[in-house]
Every structure is written in C-alpha cells, then in structure tokens.
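Please read through the structure below; I'll follow up with questions.
The complex appears here without one of its protein chains, the remainder shown in place.
To keep things simple, chains are lettered A, B and C as they appear, and every chain counts its residues starting from 1.
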Amino acid sequence: MNVTIWNEFRHEKKNEKVAEIYPAGIHGAIASFLGEDHQVKTATLDEPEHGLTNDVLEQTDVLIWWGHVAHDEVSDEVVARVHKRVLEGMGLIVLHSGHFSKIFKTLMGTSCDLKWREADEKERLWVVSPSHPIADGIDEYFELEKEEMYGEHFDIPNPDEVVFMSWFQGGEVFRSGCTFNRGNGKIFYFRPGHETFPTYENKHVQRVIKNAVKWAAPSSRAVPVYGKAKPLEPVPGQSE
Amino acid sequence: MNVTIWNEFRHEKKNEKVAEIYPAGIHGAIASFLGEDHQVKTATLDEPEHGLTNDVLEQTDVLIWWGHVAHDEVSDEVVARVHKRVLEGMGLIVLHSGHFSKIFKTLMGTSCDLKWREADEKERLWVVSPSHPIADGIDEYFELEKEEMYGEHFDIPNPDEVVFMSWFQGGEVFRSGCTFNRGNGKIFYFRPGHETFPTYENKHVQRVIKNAVKWAAPSSRAVPVYGKAKPLEPVPGQSE
Amino acid sequence: MNVTIWNEFRHEKKNEKVAEIYPAGIHGAIASFLGEDHQVKTATLDEPEHGLTNDVLEQTDVLIWWGHVAHDEVSDEVVARVHKRVLEGMGLIVLHSGHFSKIFKTLMGTSCDLKWREADEKERLWVVSPSHPIADGIDEYFELEKEEMYGEHFDIPNPDEVVFMSWFQGGEVFRSGCTFNRGNGKIFYFRPGHETFPTYENKHVQRVIKNAVKWAAPSSRAVPVYGKAKPLEPVPGQSE
Partner (left out) sequence: MNVTIWNEFRHEKKNEKVAEIYPAGIHGAIASFLGEDHQVKTATLDEPEHGLTNDVLEQTDVLIWWGHVAHDEVSDEVVARVHKRVLEGMGLIVLHSGHFSKIFKTLMGTSCDLKWREADEKERLWVVSPSHPIADGIDEYFELEKEEMYGEHFDIPNPDEVVFMSWFQGGEVFRSGCTFNRGNGKIFYFRPGHETFPTYENKHVQRVIKNAVKWAAPSSRAVPVYGKAKPLEPVPGQSE
C-alpha cells in the first residue's frame, strides 16, 4: 500500500522545542513507523504544489494530514484535488489540528470548531467501539500524560462510527476517533498529536494510526456511474 | 414558525407546461399548503440577494430550497450566509434537483451526484423508518404515477436516518428521504418534485413536507461556545 | 399524552436515606414534574401484573422505566407485553440502572453491561448533538455534584444518536443519553438517577426527561403489514 504523509512542517522549523521532539518533522516520525509495513512518501506545505501533485495523489492509497498554523496557505486547487481523490476512493487520515484544515472542513460541511486548551493535562482515550478494526490491539483505554485539550461540542456531522472518546483532566470529553465515509473514500479523524508533545512516539497512538491506514485502504471498485441512465426495465416514456 | 420557501423560479417563466402546472410557481404551490400552519415567505433567484437577505434569514426558522438549471447563479455570499444560519440552527429542506445546489453540496461535502432519467415512469416511496416523525400519517408506501427517476448511487454522506426508499419502474432504487444534522441545524432531503409533474399537489408529498418542517424546527439552544476554554477542574498547567 | 411511570419501588421502602430523598418514590418524583404537561399514571413492581396490564399499556403513549435490584422479579410475560407495545409505537424511556432491566436488554440484544462505582463523585453531561430536541433548552453541559459513576465500555448497539456524553471525576466517560428506534417505537436511555442522590429534583434532569417524553411520542401510523404480499407490479410467477 502507498501511504503519503503530508505535514505543514512549520512548527518544527521555528520552534526549538518542537524540533527537538520531532527532529525529522512530524511527517518523519510518522513515516518511520508506517514505513515498516507500507511504501511511504512524505510531502510538505513548502514544496511545489505542497508536494501533492496529481501524480503523487494518483499513486496514493492513503493520505495522512497534519496541519495547524498555515491552513490558509494550502491552495484551493490542491484541496480540490485531494477532495476529488477521496471521493474516488483514496483513504484520508486527519490528525489533531488538521480538524481545521480546508480539506477536512470541505469534506465535513461544518465548521469543525471545538474547544481547546494547552495546559499539559492528561488525556485518557476510551474505546467505545470494541469491534472496530481501528481499535485492534488496543486496551480498554490508553493515556497520554500531557496533551492539548480538545473539548465538545466538536462541530462535525454525526460520525459513521465513534471509535474513541477522550476524558480530559480539566473536565471535558471529546469524540477522539471518528470514521466518515465520503464517496468511495474512507476518512478517519484522530485527535491526539499536539506538536509540543512526543505523542507520535506513543506505541498506542502508533498502533491506532497503523490500524487506520489498513482500514482506510481503497476498495477495488470503479467509481459509480452518474448522470443520465437508460432504464434497465421497460418504462412508458424512454426519452432519447 | 417562520418558513421561507426559496425557488429558482425559471422553469415556470420559460416553459409553458411548467407554468400551467405551477401558475404561482413551485414556491407558490408549496406556500399555499404550508401557509395553513405557518408564517410563510417566498424568495426567488432573481430578487436582490436572491431574496435571502440577512434579515430574512435571521427571521427564518425553516428554509425550503428548490433549484435546478441555475445553481451556478446563486452567489457564493448568499450560500455562505445560508450555511452559517443552518449551523446556527435554521432548518433546511432541500427538494428534488436541489441535490445539486451549492448549499446542499457545501453541507454534504460530497458530489451529491446520482443517476437520472426523464421517462414518465412510476415511483413508489416506501417508509423504512416507521417511527420517524417525518413519516407521520403516511402509509407503508405512496406512489407517484409519473416522475423523473433518480437512482443510486447517490453520492451523499451516510444520512443520519433514511425515512423513504424509492422503487422506480425502470429498475433503480433511491434513498428518497434523508435526514442530516449539521451544527445546530437539521436538514431533510426529499427527492420528488420534477417541474413537469404536479408532484407538489400530491397529498402525500404535502404531508411529508409539512412533517419535515415541524421536524426541522430549531431547538431553543444557544450555539455552543468554541475556542480557548478555561478548565472546569484543576489541571497542572493552566496557560493564561 | 398518556405517560406511565414504572418504578421497582423497593429502595424507597427499605432504605431510609432513599425514602427521605424520594418520600413519594422515584415514580412519584417523576410524576410530579411530568404531571404538569401530561396525563400521568404510575405503576410498580409489587402491584398485580406489576401495574402493567394490557389495558394500561394500550393507553400508554410513553413508558418510563426505573429498576435496579429486582430486575429478575419482573415477569417475562409483562416484558413480552411491553416489548410488543414498543414495536407497535409506544415510547420508552429507560433510566439509570434500568440499563440492566429485562426489557432494555431484550430490545438491545446485548449484555448492556458497563463499569460502575459509588463514590459520591461529580458527573458532567456534555451535549454532543446540539440540534437534538432532547437537548432543547439545555446549556453546553450540566453537572451533578454527586452521582454513581457508569463508565465505558457500555455494551449497547451503536445508538441512533448520542445526545449526551458524561465526564466523571474518577476518569471515565459514558454515553449518557442515547436514542434507539425499534419497530414503530422510540427509545431513550438516560443515565443519571442513582437512588441515593436527589437527581430527579435537578432542573436539567427534569428538562431532559420532559424533552424525551415529547420526542418519544408515538407517530400516527399503522404498524407496517408483514408476511405474504401480492405483487404491486406484474411478475412472472405469482404463486397463489
């Protein structure tokens, strides 16, 4: 399977603390554990076409998206391209602050807004869909000692499935692992991953992302045919 | 309740057959049966701001949308305005060819494409959610002797509820009555209503639209608060 | 609307603390606030047929259920009777420890098991479906200073809608307000209400139950016809 990991890659260049945690960038950190099982490419905002040319996207089975401070710098053309590929069947995994990315908002149709707080607080992610393949190998819950808080209401459409629900020390809850089907494509939103914490080094987080990549793999099906259709059975007035 | 009925209002002006069926426009036909129970306004494409000023939208509890040949002429600004109001809680009922309207595509995040055919064929709408208030007073099914066909695959997100499923004479099926929650707002898509048939004179169709208006009424709740949030419980690092 | 409130009514008789909080029984407490808007009856375990005769059920639009220590004493015959009425359209609101009642387990098809703890801890219920009529008039969240904890995994089918999610002081989360459609009937499970706390005196809890009663009202529809069916269109071999 061909996995492309897209990262805004700005915090790592500007913030020493982030650079220390993710010396190869967040994309590099994710690539290192996904590379065990898949053909992995990375792409970042400041490359031409953000590294997401038609060719790259055509050859991508699952795209992973991390962005935060520069959502607006992602060109509408590239967003439209990614959107089209998702509807055609490419899997998409949106991480953490990617909730506010153009591509996620376009696919959801809502504001994707939420509550947030940076307070070094504890997050505990509970499995609420124990039969879901994305929860494979995960215990009843796992903890992240320090994370940014995201709290409800999370303004998304009702997910097809809520796999994880988070408890935060400061008193909030959050739907932290959500699946959505759009067109021929599968989408997974996964909450954890603030840039100032080594969240993507966490074995549970890695396992969830690995599971999600498998789950989001495209089906081997042609895109449905749309538009004017001849009848399959006799009808009174076949306009031709 | 204040209901605003928006109609493109082009077919009625250009096509004698349509004008004969709907002498007061499709909006007029719908207004006449909704006016029994609600305060009804109409608005059409060629009015300033398409008749959907901020004032009108502020005072609208449920908006009904019929469009077909001129989706592209609806200004992006008005679409954004309607979108905002839906997320704030205004109900939205999208009829028939409105599946391809900018507002519906924006709210769905998918192509909203489908198969179609104009062949004077029979449609039979089956109730698949018998407990749903939108099916109130409707028998197991009702028939429309002649309608345009819309067939699956209908490229929408999984609806929150599928109330009606259509059988078409030519061999297709379709999810004809679908509900979606987006933000604080409720959306109902209802398939029937091609302009060359007197579908909105049908008592069952009228009952469904009446039910849907009641169902889509806004809740009396403030829009959730988003953004930076103080903790409700003690946390280690309250960034201030 | 005719609302019947069923209560096991054992704790109130045996436990002084409970009797002090609910001198008229939990059913009496609920009846007093629902009685403002509806025709209210109560029924309890130790009455003949548990107070749920065919006549009573026939005349009940929405049934409320509170049980805890004596689930097994509810006769299978009465459970079957209630089950039949729910599928016919009667609304059912299951409260708190009613998650383990025979009727709820029968309707869910799962164990309905969960984690629990009595530790006088705080529960905060967050609204996650802001457009839902059951959340009408409820702020972003409300708190119960002391409640029993119920924690995930809650072994229920995926709810049709999750209206509330609870945060517990001890570190758990819970899907606290869940809707389910079964046959012609609507079901709402609402978590709070441990017998040793005055939870049903809480204004928010009362509002939710009032909203749920309205939401669960039966539709005016006949039960669908099942069994052998004549074709509605010509078919090759009409077996007669």
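As a convention for this text, contacts are C-beta pairs under 8 Å (C-beta built on N, C-alpha and C of every residue); 3 or more make two chains touch, one makes a residue touch a chain.
Because the structure is predicted, anything quoted here is derived from the model rather than measured.
Within the complete assembly, C:120 is the residue of C:20, C:120 or C:139 that touches the hidden chain. Of the listed residues C:74, C:128, C:149 or C:208, the one in contact with the hidden chain in the full complex is C:149. Of the candidate positions B:22, B:167 or B:200, contact with the hidden chain is made by B:167.
Mapped onto chain C, the footprint of the missing chain covers residues 87, 106-111, 113-121, 146, 149, 151-153, 155, 157-158, 160, 169-172, 180-183, 224-239. Counting over the whole complex, chain B has residues 124, 126-130, 140, 151-154, 158, 161-162, 165-168, 171-173, 175 touching the chain that is not drawn. By the touch definition given at the top, chain A reaches the unshown chain through residues 89, 124, 127, 129-133, 135-140, 160-161, 169, 181-186, 219-225, 232-233.
Assume only the chains that are shown with their structure count from here on.
Comparing the residue numbers each copy contributes, chain B and chain C share more than half of them at their mutual interface. Inter-chain spacing, taken between the CA centroids of chain A and chain B, is 30 Å. Work out the mean CA point of chain A and of chain C, and you get 36 Å between them. Between the CA-based centres of chain B and chain C the separation comes to 32 Å, rounded to the whole angstrom. Annotation for chain A: residues 151-153, 158, 171-172 touch two or more other chains.
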